[in-house]
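The complex appears here without one of its protein chains, the remainder shown in place.
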Amino acid sequence: MAVDMSNAVGLDVPAAEQVPGSPGELPPGRRRGFRLPSALGPGIPRALVFAALGYLFGHWIGNLIAAGYSQVTNSGSNNAAIILGYLFGTVGWIGGMGVLTYPLTKMTGREELLAPQRSVGPGRYFRYTLDHKVVGIQYMVGMIVYFLTAGLLALAIRTELLSPTNHVFGPGVYIEVVGEHGTMMMMMMTSVIVGPFGNFLVPLMIGARRMAFPRLEALSFWLTPAAYIILLSSLWLGGFPTGWTGYAPLSVQAGRGMDAYVAAFGVMAISIILAGFNIVVTVINLRAPGMTWGRLPVFVWGVMTTSFLMVLATPVLFGALYMLGLDRTIQTSFFTDTLGGSSYLWENLFWFFGHPEVYILALPGFAIVLEMLPVFCRKPIFAQKVAIAGMVGVSALSFFVWQHHLFDSGINPDMRPLFMLTTELISIPTGFIFLVGMGTLWKARIRLTVPMMFAMGFFFNFLLGGISGVFLSDVPADTTAHGTFFVMAHFHYTIMGGLIFAFFGGLYYWLPKMTGRSMNHRLGKWNFIAMFVFFNSTFLPLFAVGELGQPRRVFEYAKRLQTLNDWVSISAFLLGFAILLFVINLVWSMIIKPVRSPENPWHSRGLEWQTTSPPPPGNFDRIPIILAGPYEYGKPDALPMSDLVSRTSPVAAAAATDSERTI
Amino acid sequence: MAAATERRDGIRILGVWLVLSAIFMPIVYFVWGPHLPPGGMSDQAAGQRFDNRVLGVVATPVVLLVCTFLVYALLFWRQTGEEIEDGPYITNKVKFSGWWVGLTTFTVLCLAVFGTYELENNNGAGTGSGPRPIFAASGPMLPVQVIAQQWRFTFRYPTYGGMETTSLMIPQNEEIQFNVTSLDVIHSFWAYQLGVKADANPGVNNIAFVKALHTGKFNILCAELCGLWHGAMTANGQVMSQASFDSWATQTEAQEAPVTKLLPKYSTVYSPDEAGAGGNYYGSQYPVNP
Partner (left out) sequence: MKMFEKPLTRGLAVLAVAGVLAGVCLWGIFGFLRSSVPTVDFSKTAGPVNLRVQTVAALGFGPHPTWVSYLVKDPAGAWVHSTIWQLPADRQINVTVEEYDSGGALRNNLWGGITGTLDSQAAINGQSTAVVDPSAGNGIAHTFNVPDLGLNVPLYGISSKAKNPCSAAPCSTSSDHNTITFSFHTPPGAGNYRWQCFIPCGLSYLYGNGGPMGAIGFMSGFLKVVPA
């Protein structure tokens, strides 16, 4: 039985003095402490000024240290100055946002200002705000910006590949674009569910008022714009030629743009670790009374297993990036074979992070889809324990498969049968997800809403993605497929066709909860149909392109493959328009002509729907007591999930608290 | 909706699935299979094609099952209209789940055994198998060294005076041992029609075996991003009959002699001098191979 700790995390504020709905916050009369100079403006402008100052300071230190190195004078690029500039710039950025005020104040022994800059206006979305719901929305917008930017880069890739020999961008810019696209997408995909939905929904789903570490939560978001800007600035410095995998020693050899990769991925790694850590602690500690592990929604299980992977795998990436940074700045030789290093070291470290990372991208998709299925099937989730076992199994196994990325590399060739086995074993827990999905659909009362369409699309796409993975896990079949467009199609099926379809489905499903406004359903349907058709039309031919002999990341290819490539490119542009439909729907329904959503538009039993939409600052009027599981559809005598609602009318109580609010 | 529950959904889905599988599995194996990449130019390529065929046959019923189920569910279990009706309260069917877990586990274990057997059976299936491959060919072999550098492949024949060429010629019906290495960053030697792919790592001798069955040309590509010209890092290859290979090799050896004299002594790996031919990134004060 979980213990309610949500009001008792180190905050010695008398209950009488708490602002209602905002636990732990001091009343205005008792607030005192250190404030950042407001002369430089609030929030983002001040942060930009601090970031610029930080960058200049770091650059100056780098020049002080390394300007005399013969490596620097000969090559004309001081990598130390650039990396230090980025790091101090990031520190300046978060300092300017106000992240450091609290720890610095505490360090100097002064009274802290709890819940800084709490405000109710739209300005709170542009500040360092500790409300998990604000951070969720911030993450959502941030990740959509990441996604659209990287998507445009993908269209640039397809433009170059329209012709096998004539070049729009040329080889140098082409690999810069490929690297930017891959790295930005990968950085964004790790956070695309855990950031917006994890932060927004986990406290609502477990009956807590907030996350365990609101400051870390806000910090984890405010690092992502820094990573975005750093990564994009790489193009200005000449880009990096390594793709998102950053294989050494090419990444040691590369020019200044590579420093942006090191810094951006490093900053993002910190953000990922903090976000994951926060969610793990929140789920373990802040569950409402009665929220047993068995009643915990599948979505929360999925986000928690993902968060475990984030916490355990990402530090390895950070370590590898640190070594790469040292190799590039002070000429250590971790990755240089003639000086005692090894090119295998990066491959090992990177994929030891990289493969769990791949499942960081898969599990949240499973979680969202399995969370939505019971609602639209009006049935309990089939074999919930199997679903959870599937997600836990995938996470655990994901640490034992990384060398399948290195089947042809000559490293540990004797171990390949083992890694072939572990890789293929992963299809067992993945199969659990399909079992649970199909079991839930069995004799269900399916309502084909827009989120449900995306869930069905997810199953189809992930099926093809998963099945193609079996070909890649088989060493002989992998020989041809390895490093080709086949691999590329495979992981786009699992990430784009899986995770992004789940993300879009989740947006259609939960945006009414997050904003109180509904998306346009007709446009949503067309959005889904166009996305599904053009997604498959884009990526299905790429399996063939790969098997027919086109390696990844090439700017030139065999003339006989031009028809297929042109087909793919045109489909990709149409897929771009399908995503534009989504953006239009989002902007139209959320900003231009918002329509008030019903309190519980999907008639879900879920705890997150038992409060108003959007929820009040404290989420619930009081901490709910959990009475039943979230998926008891079709059980005549089922109790409501919590005591917040009466048994007869699950939404009545929530609706009652819904005073008239303007949008 | 009483009729829906009386309908024998399970039998119908099973029936459709079995019929579709019975149709498509032979099509995949017998009609599509012989045309699957990478073709049959070498033992290894043929072996990979066989793997693709087998995996295709295994994958077909899985894809068909899920697709049949999804389509059936959307056709027969869909509910429209305003009124919301709850479905049957089914939380688990342990027997069914058990069969599912058992069958997937059995399939997966079979695939792993199959893959391992195929790897061993084909002398490493054309993959780069490290400096001391355990799945190695036996008997007489022609060693050919593949040297990758930014951004070209070159090929060295230690048994022909250590000559080095820019296109790859190999004889038919003879076991070839490729020794793949790199002079700088990581590349990957991919002889597409031969079904050979081996990463070229600096300071590493990555061995792959192949036995070409037919004469003809084949394409060599780099399959690991190696910088600016990665996409253009290609070379031509040709499988020749034994006799024409011998005459080509002797002739080229004589013709290339002046250049061969310049080359370093044949070795499985090369470490070009960091100070002399390395751009001085580390400077001359660094010891080589500490």
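We just call them A and B in the order they show up, numbering each chain from 1.
Basically, a residue touches a chain if its C-beta (ideal position, glycine included) is under 8 Å from a C-beta of that chain, and two chains touch if they have at least 3 such contacts.
Small disclaimer: the values here were computed from a predicted structure and weren't measured.
Across B:17, B:100, B:135 or B:151, the single residue that touches the chain missing here is B:151. Among the residues A:45, A:103 or A:170, only A:170 touches the chain that is left out of the figure.
Listed residues A:129, A:191 or A:253: the one in touch with the omitted chain is A:253.
Where subunit A meets the omitted chain, the residues involved are 70-76, 122, 152, 156, 165-173, 176-177, 235-236, 238, 241, 249, 252-255, 336, 587, 591-593. Although one chain is not displayed, subunit B still touches it through residues 147, 149-152, 154, 164, 166, 183-185, 227-229, 232, 234, 256, 258-259, 262-264, 272-273, 276-281.
What we mean here is this: only the chains that are shown with their structure count from here on.
Put simply, the C-alpha centre of subunit A and that of subunit B have 31 angstrom between them. Across the complex, subunit A meets subunit B through its residues 70-71, 74, 171-172, 174-175, 241-243, 245, 247, 249-250, 253-254, 331, 333, 336-340, 342-344, 347, 377-386, 406-414, 416-417, 420-421, 424-425, 427-428, 431-432, 434-435, 438-439, 441-448, 456, 459-460, 463-464, 467, 470-471, 473-480, 482-484, 547-549, 551-558, 603, 632-635. Against subunit A, in their complex, subunit B makes its touches with residues 1, 4-5, 9, 36-38, 44, 47-48, 51-52, 55, 58-59, 62-63, 66-67, 69-70, 73-74, 77-80, 84-93, 96-97, 100-101, 104-105, 108-109, 111-112, 114-116, 118-119, 122, 124-131, 133-135, 180, 184-186, 188, 190, 192, 195-199, 201-207, 219, 221-232, 271, 274, 280-283, 286-290.
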